[in-house]
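I have placed the structure first, in the form of structure tokens, so that the comments after it can refer back to it.
Of the protein chains in this complex, one is absent; all others appear in place.
Every chain is named by a letter (A, B and C) in the order it is written, and numbering of its residues begins at 1.
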Amino acid sequence: MVGHSDSAVNEVVEPTSEELLAEQIRVFNRMKGSTNFNRVAEDVYPVEVTKNKLVCEMVIQEQHLNSKGTLHGGQTATLTDVITARAVGVTVKDKGMASVELAVSYLLPVKVGDILEITAHVLKIGRTMAFTDCEFRRKSDGKMTAKGKHTLAFLPSQPGISVENGSQF
Amino acid sequence: MVGHSDSAVNEVVEPTSEELLAEQIRVFNRMKGSTNFNRVAEDVYPVEVTKNKLVCEMVIQEQHLNSKGTLHGGQTATLTDVITARAVGVTVKDKGMASVELAVSYLLPVKVGDILEITAHVLKIGRTMAFTDCEFRRKSDGKMTAKGKHTLAFLPSQPGISVENGSQF
Amino acid sequence: MVGHSDSAVNEVVEPTSEELLAEQIRVFNRMKGSTNFNRVAEDVYPVEVTKNKLVCEMVIQEQHLNSKGTLHGGQTATLTDVITARAVGVTVKDKGMASVELAVSYLLPVKVGDILEITAHVLKIGRTMAFTDCEFRRKSDGKMTAKGKHTLAFLPSQPGISVENGSQF
Partner (left out) sequence: MVGHSDSAVNEVVEPTSEELLAEQIRVFNRMKGSTNFNRVAEDVYPVEVTKNKLVCEMVIQEQHLNSKGTLHGGQTATLTDVITARAVGVTVKDKGMASVELAVSYLLPVKVGDILEITAHVLKIGRTMAFTDCEFRRKSDGKMTAKGKHTLAFLPSQPGISVENGSQF
């Protein structure tokens, strides 16, 4: 009896996929109106999340463009950075993270009004490092527009760094 | 005589280094208050330019940071993109350009108030492509904080694309 | 009738998947005993091929190792180069190709006797360039050991370059 009650207390309840998604939506909502560089990801909307994958959408608007009127390479690079880090953060909640390497290949130009579907994959979470990649597709025809990768290092523990206070990344 | 007059007409007058620098300062000034993604480079100030090198400075402020209070990886990636493209644009003025590959290695965190010295090198300008790299150093001690590279493709000619109307990148 | 006969003449008969695989096996067989650097891929065996994907296997042996007794980073990089180029070559047969960018992330060490499953994906074949990536997995447990990418440029036509005479890459 006591044993049963104990084990109920210790049981780790895995969050449902709805709960995981609701958490990611909260995290991206916090970026809206941000005064730091995270404002650049404020138009991102998470649509699906599992332990190894985070899928988001973004409608391309003027603030995401370069002078030629297509999606800016720096915008794509920043989305790769933020969304892959968030995908790692689904699992790793108590550690600060720092970028080690970021790389993006640009395959197709993207125009205003296009909806981008952005899928970050967690390739490996190790002891000191995480490896990820990220695909950008035009939702209308599924064509890949960019492909990124992002390697992160976990920081030595510092009190106060957490997803809760928004200081993890 | 005729020969002399002809050769005077055909003579290409190379711009002085002061003229080159003034042009780059004008280009970066145009980004201030931009409503597209180039606003992200509006705090960049060119300090030295040659045919193969563009050196800029930027004082790190809140709008450049991540949630941990250090320079955002996406900001560094965007600076790599913009400043290396500008370095190519010192020589190539009549062609549109598109990013092919961008990559950044992150060596050290950068704090508010730090002055970054950013040096873009043009490694090669070919027929269809240009190769560049980019070093980020903390001005106070000269330590490298990040290292980027950017490979660009020249676009097939399109009337109306030029550095003059700001549509080259 | 005439129409029918014309259309028969013009009809492009798509090779079957067995024919595609047989061709790739022939190409990799030609590397055995090569006196140039392609010898480094002589232990690769194609197992599946489509227009967008080439899957190969390789049993790790002493000649693939570094001094620590694990798969050498240069061996992995070379396999990324060769196998992704071959994957593009399934579709593009009449053009020479040159590497523009190659990048590899190393996730896990690989030991002698491990069987690597290497999957190259063709992400885009454009007018002047092709984009690919490449996953390395340990066959025994499916874990990803490395992830590569390779961007290639098509060379201006030169008579005599073809997959037939083995001079395409």
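Assume a residue touches a chain if its C-beta (ideal position, glycine included) is under 8 Å from a C-beta of that chain, and two chains touch if they have at least 3 such contacts.
Keep in mind the model is a prediction, meaning the values are calculated, not measured.
**Student:** Of the listed residues B:Ala103, B:Ile118 or B:Ala153, which contacts the missing chain in the full complex?
**Tutor:** Residue touching the chain left out of view: B:Ala103.
**Student:** If you put the missing chain back, which residues of subunit A would it touch?
**Tutor:** 100-101, 103, 128-129, 151, 153
**Student:** Footprint of the hidden chain on subunit C, which residues?
**Tutor:** 35-40, 62-68, 72-75, 77-79, 81-82, 96, 98-106, 109, 161, 166-169
**Student:** Residues of subunit B in contact with the chain that isn't shown?
**Tutor:** Contact residues on subunit B toward the absent chain are 101, 103, 105, 107-108, 123-124, 126, 131, 133, 144, 147, 149, 151.
One rule holds in what follows: only the chains that are shown with their structure count from here on.
**Student:** From the C-alpha centre of subunit A to that of subunit B, how far is it in Å?
**Tutor:** 28
**Student:** Counting in whole Å, what is the centre-to-centre distance of subunit A and subunit C, each centre being its mean C-alpha position?
**Tutor:** 31
**Student:** Please work out the Cα centroid separation of subunit B and subunit C, and write it as a whole number of Å.
**Tutor:** Each chain's C-alpha centroid was found; their separation is 36 Å.
**Student:** In subunit B, what residues contact two or more other chains?
**Tutor:** Touching at least two other chains: 100-101, 103.
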